Structures are given as structure tokens and as C-alpha cells.
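Structure record follows, encoded as C-alpha cells.
Omission of a single protein chain aside, the complex is shown with its protein chains in their original locations.
To keep things simple, chains are lettered A and B as they appear, and every chain counts its residues starting from 1.
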Amino acid sequence: MTSAEAPTAARGGPPRRRRAQRVPAALLVPALAGLLFLVLPLAGLVVRAPWASLPQRLTEPGALTALRLSVQTATVATLVCLLLGVPLAWLLARARFPGRRLVRALVTVPLVLPPVVGGVALLLVFGRRGLLGGWLDATFGFTLPFTTTGVVVAEAFVAMPFLVIAVEGALRGADTRYEEAAATLGAGRWTTFTHVTLPLVAPGVAAGAVLCWARALGEFGATITFAGNYPGVTQTMPLAVYQTIEGGDLDGAVVLSLVLLTVSVAILAGLRDKWITSA
Amino acid sequence: MSPVPVVDAHLVVDRGAFRLDLPLRIDAGEVVALLGPNGAGKTTALRALAGLQPLSAGHLALAGQPVDRPDRDLWTPPERRPIGVVFQDHLLFPHLSALDNVAFGPRRHGADRRTARRRAADWLDRVGLGDRARSRPRQLSGGQAQRVALARALAVDPVLLLLDEPLAALDARTRLDTRAELLRHLGDHPGATLLVTHDPLDALVLADRLVIVEDGRVVQDGDAADITARPRTDYVARLVGLNLYRGTADGRRVRVGDGLTLTVADPLHGDAFVAFPPSAVALHPSRPDGSPRNAWAAVIAGLQRHGDNLRVQLDGPITVAADVTPSAAAHLDLVPGRSVWAAVKAAETRAYPA
Partner (left out) sequence: MGPRMVRATLAGLTALTLAGCGGGTGSSPGGSTSGSGVTGTVTVFAAASLTESFTRIGEDFEAANPGVTVRFNFAGSSALANQINQGAPADVFASAAPKNMQAVTDAGNGDGSPATFARNQLVIAVPRGNPKRIAALADLTRPGLKVALCAEQVPCGAAAARVLSAARVPLRPVTLEQDVKGALSKVKLGEVDAALVYRTDTRAAADDVDGVEFPESAGAVNDYPVVVLKNAPNRAGARAFVAYVRSDRGTAVLTGAGFQAP
């Protein structure tokens, strides 16, 4: 039997148990060094943590409030990015229009922009005297800075490129002949997008959403510049950590950082397992 | 009044160095095979019919409705054409079950979910895969996947069914079964069918009519008997296993090349083709004598097994393939480079106007 007849379960299926392959030292050594480089600072936090006073510090209401706000805003920001970023990625990957290269470069601007500058830029647009914000304030009496919505805006601004780049890559890698097949079966472009394209690039979208969420969760500079810092309203975990350090309470900052890390790693690991088993 | 053909087209697609220029007419119930070597433009023609490739010029009407008229700026997208397509590597949606793949088309054509699924189940039964409805494409074998793809294309009741090398990705054994299955369904299909293939066997078994394309143009058009009996290009001659020469006829004598004149059974005049099978070529160690025979000196260029026999490639005034039995080969001591005499009886040749 040739490969055409054999079921193609090998692709995407659970990895088969194989004899361990020898990893070349030229790859293994830098790989381990890289891992160490990434993990050591985390170990530093763990070692430095004031374990004795940990339970008491964890139950402080301020910490939990900031944590809840962080998870909520990062999640909403990710949803906003999905809603706007996936169509944008589609446009970049599939549509042909003049200046597409420029648009793609512009999409990555928030990546290279220092987040604080991003926050100032957001103020200049959405602030009370900003290009759009002034109009919003005058028309609806609604301003974004110093609100939880403002936090979401700042996080979405900084995190969206991660989603767009991941989804665009997935779209470029996807086989467009499936979309042609859908068209021959009577599906218009929108139906093809929702019923065929999106499911095909779902792993890429998921990976992008994870990156986006993680970036939003750790967002600091744009948030504090654009949305300010007030407990329960705009003070996310990174802001609380920074403020605690500023107050000279290094132990407290370490505890907050560990909480943020633990929660995010737990959520990401949980999601990953779910995706892998369902894929 | 003849009925309106399902396909009434003159497909012209310009792509720089390549140009497809293909008049095509297919009636309801008719299966036409578009046969040609790789790069001849077969798939381009299919994509133009499906709406995946707009025409540069010419026209295309499906069931009397114009769907592509570049001169009038008229173009109907694939999703609004009455077509069904089976692609070479099935292209079943990997995230959907076999059932939902087949139900996809009916759903898009307005059927509600339950109706679409019932229709899909029905079609899966008809291709003998009712028990695999829940399977994902990657759990199906190649042959099964291609049958699901056929069910998916037929489930939208297409006026025109387009098959793009439907058997090419399958191994020999599966190919045989799937070809038989396909033949059955094509017989039942009330609409027109265009089969794109480079395999003459697929074309001969499945099609009512063959359109041979080379380099974007039709080189021959006819039923299987006609094509196999009277090839008009080297490509077709090779496909049907004949030696083919073009020459000038004067009665029973046809001049076919470098000073060689063949005597043929059918008298004709002017430009002509002469064809004969390799089995009609006899080899001799020296010039044969007697009866009116065509005989010429040749040099053995190569040898290969061909079924139970040996196929001998000969150079000389014309290049010829000859089939000899192994014992004859041993007797003649056939090795490349050896000089022999080739002979063909006039009665075994076929001559027809070019």
C-alpha cells in the first residue's frame, strides 16, 4: 500500500513513542543555556520570596483586587484583539491592495514603540483633549483615561500585533484550495471564512490569542500612562508590583510577581492541554 | 432544434507564455474526458469552468446561462455556478466529519441542517460509506476520501460535474475499485461531466468522448474507438500504443521520411498518417524476401520488457517500436547497436488523411 491509501492519522495525531533520538550537542548546549536564561530570574523570585509571611500577604485584599482586574482586562483585551485582529490578519494575508507592505509594517509599530510612548500616543488620540477623545467627551461626556475600559484599550493596543502576526502567518500557511473547494460548493466569501478558513487556522489563532493575552497581562507602560493607576479601577498587577517596589517593599513585590506568574502559567498550561487534546 | 448543451464554451486563458484556447461543448448526460500531457492546460480549463480562473477572452455558458463573458464584463463567481468539483487530493475539510463534508454543499444551497444531513447520509450510503459518516477525513483511506469527495460534489445536484484527476493520487488497486465506483455514478448523473486526466485508461473507461489537449489546444476530439484507431499526434499514438508517421500518400504508397516509402492497405492521396502496432513489426537478421512487404534496415537503440514480450526500440529512417517474443529475441541475439531488418505487412497498417 502506498501512502495515499494508508490513513493519514500520523499528521496531528498524538506523537508516537519512538526511540529517543540523539540531540546534537551544538543544539542541546545553547538550548539548555537559553532555557536557563529564561528560568533563572523566575528561580530568583522563588528563592527571594518571603515564604513565612506568604499566606498573610496573599490574603491582603489589594493583591487579589489587582489580580482579578488584570485577568479580566487581559481577557477582554484579547477578545477585542480577536474581533479586530483576525479580520486585519485576513486582509494582510489574502487581500491585494496598494501599500500592503506599509500596512503590515504599521501593524508592528506597537511592538517597537516603547509602551510608555504608546500610552502617550493613545492619550493624544483618545485622551480628553485627544483627536477622538475630545469628540467623545464633548458628545457623550465619556472619557477613556482613568477607566477600566482605558486599561483594556491600552492592553489591546500593545498586544494586538502579537495576534495579527500569528494569525497572518497561519493564514499564509493555510492551503487556499480548501477555500476554492468551499466556493465550488456554494459558499460565499464570508461563509467560507467562518466555516472553512477560521477552523483551518484555529491553532494559529489560538497561539496568537495566548501570546496576546500574556502580553496584555504583563502590560505596564501604556497602561499607567494612558489609564493611570487607581486600585480596583485601573491598577493591574504589574502596576501594583511597581508601586510596591517604589514603596520600598521588595518582599511584597516578589509575592505579587509570583502570584501573577503562577496564575498566568496555570491558565496557559490548562488551555494548552485542552487545545492539544481537541486538535 | 437540438437541446441546449450544458457546456457551451470557448475557453481562452492567457498567462504570459501559456495560452489556453479550447472550444468545448458538452451535452447533458455526456461524459467528456479532457486528456493531455502535464502542462497542457487541462486543469486551467477545469478551473475556468468552475469559476476559479476567469477567462481572458472567449465565452462560457452553463445550461444556456452565460457565466463568463470577458467582452461584456460578465462573470459569475464559483459559488453561484451550478457545478460540483472533485479535486485531485479530495480536499475534504479536515475539521468536518465525512457527513458534514457532504452536507456542506446542501447547507450552502439553502437546505436546513437536518435536511442537509439526511441528504448527506443518503449520498454516503450511495458511495458505500454510510458507516463512515462520523469519521474525520484523516481517518479515511485515500479511496474512501475520494468517494466522500464525489458524494460531496454530487450532493448539490450539479448541472456540470468537474473531476480533476480524481484517481491520480490513488494506488493501483484502489484506483481500480474507485474507477468502477466512479463509472457507476457517472452513468447515473443526469448532468454533464468533464473529467480531466492524463491517464488514457481513465479516459477510455469513463468517458463517452475524448478531447485531447496539447499545449493549450485541442489536437484531437472523438470517441474512444476513433481515437485509438486513428491517433493524430505522437502523444496520442504513445497513449494508445501505436507507431505513428506522417507523410505524403500517392495511392497505396506513403512517403514517411528519409527516403522510406511504406505500402499501405488503404489507398489515399495527399497528407496522410500511417499507424501500426509494435506487434506488427517483424525483425530479421538479414533482408527478408518474398511477398510485398515494407522492409528497412534499422539499428537497435534499446530493449525493455513489455508484458510477456520484449519491446525493441529501433533507429533508422523512422524510429519504430517493435514487440518480439523472448524466444525470437534469443534467436536474433538482440543487443543495442546491432543492425537488423524491420518489416511490416501492408495489411497491418492503417492510413488516413492528415
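FYI, a residue touches a chain if its C-beta (ideal position, glycine included) is under 8 Å from a C-beta of that chain, and two chains touch if they have at least 3 such contacts.
Computed from a predicted structure; not experimentally measured.
Participant: Among the chains you can see, which ones touch the chain that has been omitted?
Facilitator: By the stated touch criterion, the chain not on view contacts A.
Participant: Check the options A:G127, A:P161 or A:G204 and report the residue that touches the missing chain.
Facilitator: That would be A:G127, which touches the missing chain.
Participant: Please identify, in ascending order, the residues of chain A that touch the omitted chain?
Facilitator: Residues of chain A in touch with the missing chain: 120, 123-124, 127-129, 145-146, 224-225, 227-231, 234-235, 239, 242-250.
The working rule: only the chains that are shown with their structure count from here on.
Participant: How about chain A: which of its residues touch chain B in the complex?
Facilitator: 1-2, 4-9, 11-13, 177-178, 180-188, 191, 195-196, 199-200, 202
Participant: Which stretch or stretches of chain B touch chain A in the complex?
Facilitator: Touching chain A: residues 50-52, 77-81, 83-85, 87, 91, 93-96, 104-105, 108-109, 138-143, 152-153, 156, 162, 169-171, 173-174 of chain B.
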